[in-house]
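What follows is one structure encoded as structure tokens, with my remarks underneath.
Heads up, one of the protein chains got dropped from this complex, but the rest are sitting where they should.
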Amino acid sequence: MLAEIARRFGGELVGNPSVRVERVATLESAGPGDIGFLAQGKYRDRLRSTRAAAVILPYTERDTTELPRILCDDPYLYFAQVSILLNPLEQFTAGIHPSAVIEPEAQVASSVKIGPGCHIGRGAHVGEGVSLGAGCVIGDLAKIGDASLIHASVVVYAHCVIGKRAIVHSGAVIGADGFGMALDSGQWLKIPQIGRAIIGDDVEIGANTTIDRGALDDTVIEDGVKLDNQVQIGHNVRIGAHTAMAGCVGIAGSARIGRHCTLGGGAIVLGHLELADGVHISAGTLVTKSIKRPGSYTGIYPLQEKGSWGRTAALLRNIDKLETRVRMLERIVAEMRGKD
Amino acid sequence: MLAEIARRFGGELVGNPSVRVERVATLESAGPGDIGFLAQGKYRDRLRSTRAAAVILPYTERDTTELPRILCDDPYLYFAQVSILLNPLEQFTAGIHPSAVIEPEAQVASSVKIGPGCHIGRGAHVGEGVSLGAGCVIGDLAKIGDASLIHASVVVYAHCVIGKRAIVHSGAVIGADGFGMALDSGQWLKIPQIGRAIIGDDVEIGANTTIDRGALDDTVIEDGVKLDNQVQIGHNVRIGAHTAMAGCVGIAGSARIGRHCTLGGGAIVLGHLELADGVHISAGTLVTKSIKRPGSYTGIYPLQEKGSWGRTAALLRNIDKLETRVRMLERIVAEMRGKD
Partner (left out) sequence: MLAEIARRFGGELVGNPSVRVERVATLESAGPGDIGFLAQGKYRDRLRSTRAAAVILPYTERDTTELPRILCDDPYLYFAQVSILLNPLEQFTAGIHPSAVIEPEAQVASSVKIGPGCHIGRGAHVGEGVSLGAGCVIGDLAKIGDASLIHASVVVYAHCVIGKRAIVHSGAVIGADGFGMALDSGQWLKIPQIGRAIIGDDVEIGANTTIDRGALDDTVIEDGVKLDNQVQIGHNVRIGAHTAMAGCVGIAGSARIGRHCTLGGGAIVLGHLELADGVHISAGTLVTKSIKRPGSYTGIYPLQEKGSWGRTAALLRNIDKLETRVRMLERIVAEMRGKD
């Protein structure tokens, strides 16, 4: 019931308070029983044609629809809260599948679900309420914090630590060796990677994301960090709390990323750099130097039709020649004016 | 026998029609019993030195060799057809490995092969003639279409659907949560991802590629799409039929890619953009705006020797200053001319 939602999350309810709301949906696909939302005015058309039972709107859109509605400051956040209410995490029945292998001295809480084919290493610790999907491998002495949800086929290397309420998606690999080598007469000598990967509480790690263990000290992912799929975190990196990274981001070894940063998809941060708190990096941007002030930074090469690209690229590559021509002109013009 | 091939696939046979052809090979490595092909004149040298038993050529190369040959319009396609004929898919013996775990209510066709350690979720559906390699995890109520070939260690999340005749390579993850979060006083609130990932017929998905489920509606990969390795497809994306993406491509959430598009390796498409049918994006290009007309687009920063890069980069970053200098010169020169 809409009134219940407004009572719980606030905002101003306009229209029939007893309309039934059972599911969240987009404005386009919503039907009876569904609640949708409008975050930005530019999708107002969708609001006019929606068949949703109710909608969540900013105060500025109060009169755009006749539908039962909740007006609030941040419709996207409000919608998130409603969605969490209507889509509670699936409950599971605790139990260890008979095909799972638990090595000696592992401590597995009784409220845990361990899927088929999991392997829990010697002395590993799996906290209360943890769920491990099929085929997960938890290394010797590794720790998984309470209430964490580890999807199928996740690998956590020995000694690594994952905090509470983590969500780790399939194919993620936590704690593989960092890329540390010394050149010895043209051949690479592997440096033992003896640090750990330490993941804080409330962290989400996307599918096939990799987080390397530290070379000597630990790689640290602080609380509330959210990493999308196929992110690569090098050894000794530290990522500040509540920072989010979209898909395919790469953070090279020993970089330090501040708190409350965001990195767009495919962005790369070079090794040993430091990004201050509150730095926002555009998708596809290569960060080549430390950034000391919060703010938004970008480095995106503009797109163009292929036919015209060749000449542009040649001019760009030779921009120093263009600059020389301009300097020459400036000198000549100055001389000519001098003569006047 | 070469004559049999020509009878089946057409083209003009020149030379001994009864030469034995048992394998396909490159011109360089071919030997007796092998058939090779030449697609472009620039590799003509290889044709002259090959030890292949027969070759497939464009009509324009009719007289470049004395070897038994088939002349045709598209030697590469012709070669593909011959290779498929000579390298039929391996037949397998149906059966469920005793170590596989099939949950209740799962529907598994009798012609299926399920490898060791697979886990088939409750109510999942595995169609006729499907082969699942070792260690695959098929979530509750997920569906795998007939005749699909799922290699080892693939994860398909609950409720997701894969069409017929799919080929999915190892490490691919289909249907993990999209990256959907709302900011709540500086912390990220996870939005439940309740859509599905729906994969059409005849789709190939590369190793370690990830395709997220939709946030509310579904992520959709249409028929005949081919994705290479380590491709990342965000939530709510729609990819049109017969589009192909090379390795490491990233498509951000809610982007819509047309039919018959191609994306080169490492290309990135930002969220919510639309690409028309028949759009071709160069490798390494970041697409930052929607593209409404078919055609080829690129955005590649030119490569140069490192020594000269620093100055070029500084000039590029400050190109607005260069433009100001040119504008100033234009004004001065105009004034000087006015005085003449």
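Just so it is clear, A and B label the chains in written order, and each chain counts residues from 1 on its own.
Convention: a residue touches a chain if its C-beta (ideal position, glycine included) is under 8 Å from a C-beta of that chain, and two chains touch if they have at least 3 such contacts.
The structure displayed is predicted, hence computed values, not measured ones.
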{"item": "Candidate in contact with the missing chain, chosen from B:Ala6, B:Val24, B:Leu71 or B:Leu216", "value": "B:Val24"}
{"item": "Of B:Pro58, B:Gly117, B:Gly253 or B:Gly271, the one touching the omitted chain in the full complex", "value": "B:Gly117"}
{"item": "Residue touching the undisplayed chain, where the options are B:Ala142, B:Ile191, B:Ile233 or B:Ala246", "value": "B:Ala246"}
{"item": "Missing-chain contacts mapped onto chain A", "value": "99, 101, 117, 119, 135, 137, 139, 153, 155, 157, 171, 173, 176-177, 179, 181-184, 186-192, 194, 208, 210, 212, 216-217, 230, 232, 234, 248, 250, 252, 266, 268, 270, 280, 282, 285-289, 295-302, 304, 308, 311-312, 315-316, 319, 322, 325-326, 329, 332-333, 336, 339"}
{"item": "Positions on chain B where the hidden chain makes contact", "value": "24-26, 28-29, 74, 76-77, 79-81, 83-84, 87, 97, 99, 115-117, 133-135, 151-153, 167, 169-171, 204, 206-208, 224, 226, 228-230, 242, 244, 246-248, 260, 264-266, 283-284, 300-307, 309, 313-314, 316-317, 319-320, 322-323, 326, 329-330, 333, 336-337, 340"}
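Here is the rule we go by: only the chains that are shown with their structure count from here on.
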{"item": "Chain A-chain B separation of Cα centroids, rounded to whole Å", "value": "25"}
